[in-house]
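Of the protein chains in this complex, all but one are displayed in their positions.
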Amino acid sequence: MAERLLDVKNLRTEFIREKEWVTAVNDVSFYIDKGEILGLVGESGCGKSVTSLSVMRLLPPKTSKISGGEVLLNGDDILKTDKKGMRKIRGHEISMIFQEPMNSLNPCMRISKQIIEAILLHNDISKEEAHKRAFDVLKLVGIPDPEMTLASYPHQLSGGMCQRVMIAMAMSCEPDLLIADEPTTALDVTIQAQILELMENIKEKRNTGILMITHDLGVVAEMCSRVIVMYAGRIVEEAPVKELFASPKHPYTQGLIESVPILGSNVTSLPSIPGSVPDLAAMPEGCKFAPRCRYAMDVCREREPDLTPVWGAEHRRCRCVLHDTEEKEAKKA
Amino acid sequence: MSEPLVSVKDVIKTFGGGKGFFSKKPVVHAINGVSFDIMPGETFALVGESGCGKSTTGRLIDHLLTPDSGEIWFNGKDITKLTENEMRPLRADVQMIFQDPYGSLNPRIRVSDLIAEPLLIHTDSSENERKKQVNELLKVVGLSPAHGERFPHEFSGGQRQRIGIARALTVHPKLIIADEPVSALDVSIQAQVLNLMSRLQKNYDLTYLFISHDLSVVEMIADRIAVMYLGTIVETASKKELFDHPRHPYTRALLSAVPIPDPTKKSDRIILKGDLPSTTNLPSGCLFRTRCKYCQERCIKERPKTREISTGHFIKCHYPVFDEGEKEEKDVSV
Partner (left out) sequence: MSDIDKNTSVNQFEDAEALPVQKSRRKEFVQKFLKRKTAVISLFFIVLLLLAAVSGSFVAPYDADQADYNSILQGPSSAHIWGTDEFGRDIFSRLLVGTRLSLASALSATIVGTALGIILGLIAGYYGGWIDSLIMRICDILFSFPDILLAIAIVAILGPGITNVIIAVAVFTVPSFARIIRSATISVKESLYVEVARSIGCKNWRILWIHVFPGTIQSVIVNFTMRVGTAILAASSLSFLGFGANVTQPDWGAMLSQGRNYLNTAPHIVLFPGILIFLTVLAFNLLGDGLRDTLDPRMN
């Protein structure tokens, strides 16, 4: 029986740009159950990182605001939690790992100090105990010589090791939810394989829910059970992973999947999506993907479609007029 | 059999080693004996992860760096022996496309002037002729003459990369060295740029040296592929041969590690143990032995030499891997 861990409802985040508020995340809703990996896919500028920072409430206070929605963590709306409460939650109930492992660690502090600091913030235990926990969690992430790593500085470790340390820090307080924002993008592919395997092990052992943010469809196919696709700050499609790849409903998803080369498929040319992502401050009327969409019709440019369940597959959602039409046709019949 | 356009022979390159204030700076062994040929008209890919030396190799061939030892023959001339002045006229035949679309275009110069620069340097064409050429090239890469009047910062990464490609084409080079040309771009833009490069190769009769860490990208565009690890080439083969019959343990791990965007295919990931050894302290014997699960005594003591295990398929390994049922072919060694 799946337990609902995170429930985001109608999240809306805005930024100030040149004295005007622009919406970076617009009416985004999704959920994650315990022990499942949800993939959040999109290209640069789609709002996926902003979404995760909104959930963690790590956005810069003066230039941004969460102007709507709820974020229910284990049933409580953390958007209403005060600063002190959020500090308790971060690291303990939700943890985050970032894209650049080398930059996420303090270059002037030994690893031991950094991990122990994180542990002591959330646990009322002695330093010695914290050290032991740090040792254990480094072993958990597969670091061969934890004692030596603890004594090292970040620049003495490789990218892969740093990311393991980050994961260790994130896991040290046994969070329920792990947000991984492009965790392997900056790593070599053989190291990426190691890290992805590690994350799967953690999911199995600790029943952690993971929000996997990435632009790499290969990672999504291997790791995630469900996927949401974002474009221009909105969710355009949501589906279980097998169905998403087998029959993508939204033209953007289709374009993305078609433009990714698959190893061993021996293709010599790929279709691609023309044009580029719209500027947040200059969004087109109607559907935001219409200017680049091969199926665009007049109605697409007039009115933005809603995110609705797909006809015949209600656990899937899609923001496109096309499958609305399918539904109408089917209902007529 | 035509002559190779580029011929790299036993090139070695190190960095550092100078006397610092208190002690000698460590020597970085970037390239440890690399040899390969590139035939005219083909796309030769150099593949490997960070630190393997593929970018350094590209720069060596473009004479932006000079090797410690070894030879690099381009179009019949050994360019390692040339001074910068002697190399300059040859640069019209070798152009480079860089990884960073943001840093490789001078932000203060108009796009049309950037594209025209090689023409200005290597030909005697008039301003009108140059303008015509530039506009034509802009069209070829999918931009308009009006785009030429703008400055680089007004364009997206993909567009800048296309401007870089246009610039590389202006003097009709024989060889284009593309150093991770699509790595900094979004996936859908990658496809745009790769398609463009493919078409241009046919229309302009180009030879590509394509450097990348992304095997799926390389599979699309390459004819032959060389896999690099720690400054040395561990396996070279035609694309089909490499993907169907990878023999070097590193190549096999690399191929299996690439996540496949198809959830129905379960991957048998070969997980390499440990990390990349430091380039200042190379392992003895085979450079890959510290992470290889087939490592044996001979691998620790003796550095393997390149040998040809089947026609056109070269490998640097004492114990190449054969799948069950495959017979080890007769050693077609040189």
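In this document, chain identifiers A and B correspond to the written order of the chains, with residue numbering beginning at 1 in each.
In the analysis below, contacts are C-beta pairs under 8 Å (C-beta built on N, C-alpha and C of every residue); 3 or more make two chains touch, one makes a residue touch a chain.
Being a predicted model, the structure only gives us computed values, none of them experimental.
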Sole contact to the chain not displayed, among B:155, B:208 or B:314: B:155
Omitted-chain contact residue, chosen from B:95, B:133 or B:306: B:95
Contact footprint on subunit B, counting only the chain that is left out: 62, 64, 88-89, 91-92, 95-96, 98, 100, 103-109, 117-118, 121-122, 136, 139, 141-144, 146-147, 150, 154-155, 159, 167, 191-192, 195-196, 199, 203
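In this text, only the chains that are shown with their structure count from here on.
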Between subunit B and subunit A, distance of the C-alpha-averaged centres to the nearest whole Å: 32
Residue numbers on subunit B that touch subunit A, as the complex places them: 49-50, 156, 158-159, 186-192, 194-195, 198, 213-217, 219-221, 240, 243, 253-264, 267, 269, 271-272, 274-276
Subunit B-facing residues of subunit A, complex: 43-44, 144, 158-161, 188-194, 196-197, 215-222, 241-242, 245-246, 255-257, 259-274, 276
